[in-house]
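Encoded as structure tokens, here's the structure I'll be asking about.
A single protein chain has been omitted; all remaining protein chains appear in their positions.
Moving on, here comes subunit A:
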Amino acid sequence: MTAPFQSSVIQPGAIQPVIVGAGPAGVRAAERLVAAGLRPLMIDEAARGGGQIYRQPPDGGFTRSKAALYGFEAAKADALHRTLDGLRDRVDHRPRTLVWNCEESALDLLCDGRTETVPFTHLILATGATDRVLPFPGWTLPGVFTLGGSQVALKFQGCTVGKRVAFLGTGPLLYLVAYQYLKAGVEVAGVFDTTPLPVQARALSGMLRDPVTLAKGLWYVGWLRAHGVPIHNGARPVRVEGDGRVSALVWRDAGQAGGREMRVDCDAVAYGLGLRSETQLADLAGCRFRFDAMDRAWLPERDAAGRSSVAGVYVAGDGGGVAGADAAELAGERAALALLEDAGLPFDAGRATALDRRLSRVAAFRRALSAAFPFPADWADSIADDTMICRCEGVAAGTLRAVAVNSQAREINRAKALTRLGMGRCQGRMCAAAATELLARALGTGPDGVGRLRAQPPIKPLPVSATPRFEAAAS
């Protein structure tokens, strides 16, 4: 075949680093590479850098202060945004651009409805994470949002997901977003934390290593209580009710109430069970994966500096394992130093050692975090057979269980082939975590026992019209 699609060519011996993601990890990586005299290409899907946690509002017409948008993290958000602004002329920043494929040391981009292929010599994947969700009856009703999505509504769209919102799930975002919503003038119908209070109290003591994080977490809880927000620990969702739109959350208290069902009126539910890493590009880049018990997910292997199993490919931030924004900033910078070292360029070894020391504490922080916000693994058992798991393709829990119990599918790619699960627009990015839990429980194994969905390009939907020769051919 001829090569109809010209891609730019890297001069022999030149170094062309590409960073995917302009969040905390991507920006700190770019900063370090620029300081070494390189000009990285930084590709990001958002219109403005900052990632999810420090997502910036759209240009113009947005008047809320950084303190209002980012709370305790305003100073960090501001610092990251300033760094990004300062790099403007020294980084080839490509906003509103999707990377939909990685093949043979080149990335395929989609920007303004057009594809483009860009080669790299070194690749830093700082692809971040999205909410992890497990379905429950009613979760597809309009008005049910993820915690992250609810936060994006506030930060980027300047709106809220409802007027009276119930917050459900686990993870640091649960209390933070509830706090942000209350501050924004929304009525918070309650915080329904899946973690029982004794577990959380015990786990929080483990977070004394990180007193700042602990203090912030407790502060949010205290503030919410002081403002009359009911906080329920050990809660489980029963269903969301509503006729075409959320009108109530029915939940169960696993504690003293002995599984009694309770009902709370609300017009929106914001929920999530921690985060899941975006790993498709690492997969397409050929990186080896390993199962991470803490994240209950397969993650790209990386050394302490962020080197993947593929030479020249680095993974930094939540995309390689969820550890939050602070850790991502450190990991991004550390990956950039590793890149410089691997490329034979001068790098600050002292700084690398200092970062290594700080990053080594991240593991302990991750352990404390997952102990304080444990994944409710029992949830998968309570999902009724008619509950939708894969909403793109309309695959219900019972369909997935059926192929598991008669041993047709002992592995998730096989379950995909037989049920269509994960074959739709999201390609399993949204449903695979839930499907993994469900399939594993049905097979009597753990989430490590059912494999992981293989990534295929495009990692997100690609417009047919994006092909470079489309216009010429159509005219």
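Basically, a contact is a pair of C-beta atoms (placed from the backbone, for glycine too) under 8 Å apart; a residue touches a chain by one contact, two chains touch by 3 or more; residues count from 1.
As a working rule, contacts and distances are computed from a predicted model.
Q: The complex lacks one chain in this depiction; which UniProt name from "Na(+)-translocating NADH-quinone reductase subunit A", "Tat (Twin-arginine translocation) pathway signal sequence", "Branched-chain amino acid transport system permease protein" or "FAD-binding oxidoreductase" does that chain carry?
A: "FAD-binding oxidoreductase"
Q: Of A:R96, A:R357 or A:R425, which residue touches the hidden chain?
A: In the complete complex, the chain left out is touched by residue A:R425.
Q: Out of A:Q16, A:T115, A:Q180 or A:N233, which residue would touch the omitted chain in the full complex?
A: The one listed residue touching the chain not shown is A:T115.
Q: Just to verify: which one of A:T140, A:T353 or A:Q456 makes contact with the chain not shown?
A: A:Q456
Q: In the full complex, which bits of subunit A touch the chain not displayed? Write them out.
A: 1, 3-5, 101, 103, 106, 108, 115, 117, 284, 286, 393, 408, 411, 414, 417-418, 423-425, 427, 456-458, 461-470, 473-474
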